[in-house]
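Pasting a structure here, questions to come.
Excluded from the complex is one protein chain; the other protein chains are retained at their positions.
Presenting subunit A:
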């Protein structure tokens, strides 16, 4: 007779309390946000829409993110599931909205993956040129063929690492994140020193009005700026949801608070220093210059740091690499959950028997991001810039749905306590409304051909076409799935429900 018993005594499940620890959680949080990458990608664009008020937008942009993150955490506490937004929205609003929320998350992460790899390509060539002392090499990145091939190589490497679940040691991770923060601070201080010495490119005196969101000229500019600043805080929510593995301590809240404190200070410092150094004009190094907008550090590191500019290249490269890896798991896990619940073909639910990663989903996400980047590189005049703008739109879309899911799902619990009034009703509701308004405003504004980088097809802004195509494509695939795999859409795998205030067992990814 063969006996089949589980020897539970042998299994070490989960992290012991405090294994990640406060420092570890902060490091993971900063690593996911990747400040060096996000700032170089978003600063120029944000300046071009809101002018000098970038610091104000950074501060205001954090608010909807925080409000939605509270709703996210509430949902995560009762329905911890790999599908996150997809699963929660399905549970709250049913299969169709849930499907589109999942699609929004996947689309947003695929967009950011392609942008990350694109930024990394620029900095790779810059780094090589800085090391070899041959300035022409940095220009190679503008050749679309070289660019696409290098980008695909980066993608392949990142996919390989994710697929095989290779990890760095904690020490390396600490060093990389520490290095990134130190270099950014150094970069900002050097810029301010130039301003003080009168050697800045376009010295602009720092004013209090930079921090005043009401000084932004129009609501459209405000909305555009806001959706960009939502992008720069995207990823922060992971520190809020790391509660399960740091249980027994107050660490998660503290880790999230410290992480966001570090990030906000860093962003404000960089925004103020670089604006003060370069101004918002459209001159050679002005932050308003379209030529440098998509990758500000790439152009400003040399004038500000001189020979030390190489440090910025290394910081952005390592930050992009770390972020590529942490971002990869998100679409892969959502695809896996969608496969598991029958919202997508079953293959997506496959877990690699040797590496224990969502292997098929990872490869699909990678191929989609690579193909997207390759096409965009040739279609768009400014691929990085347009992807970031479209990304802001997609984040508003799926985060908005997530926030409303929290509000609706907890509808019977709202007034059970004062805490619930805020965390399950007011915070996510306000956050969701802000994101919804941003989404609609961006959609309407982006129709104009001059929106974003000014790329357009037939007089319609490329960002609009991108956003509508991505959402439209999701809709079409959803209808196809509805026909091919109706079980999920009949509510057979996830039923619509509402919270009873306890942990929700109706959606357990593994049943």
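Everything below uses one rule, namely that contacts are C-beta pairs under 8 Å (C-beta built on N, C-alpha and C of every residue); 3 or more make two chains touch, one makes a residue touch a chain; residues count from 1.
As a convention for this text, contacts and distances are computed from a predicted model.
Per its UniProt record, the hidden chain corresponds to "Universal stress protein" from the list "Nucleotidyltransferase family protein", "Universal stress protein", "Aspartyl/glutamyl-tRNA(Asn/Gln) amidotransferase subunit C" or "PucR C-terminal helix-turn-helix domain-containing protein".
The chain that is not drawn here is touched, among residues A:351, A:444, A:457 or A:479, by A:351. Within the complete assembly, A:32 is the residue of A:32, A:67, A:127 or A:188 that touches the hidden chain. When you scan A:106, A:127, A:155 or A:238 for touch with the missing chain, the hit is A:238. Across the entire complex, the residue among A:155, A:181, A:322 or A:406 in touch with the chain not shown is A:322. Seen across the whole complex, the unshown chain contacts subunit A at 1-7, 10-16, 19-20, 24, 28, 31-32, 80-82, 165, 167-173, 238-239, 241-242, 244-245, 322, 325-326, 329, 333, 336, 340, 351, 353-354, 356, 509-510.
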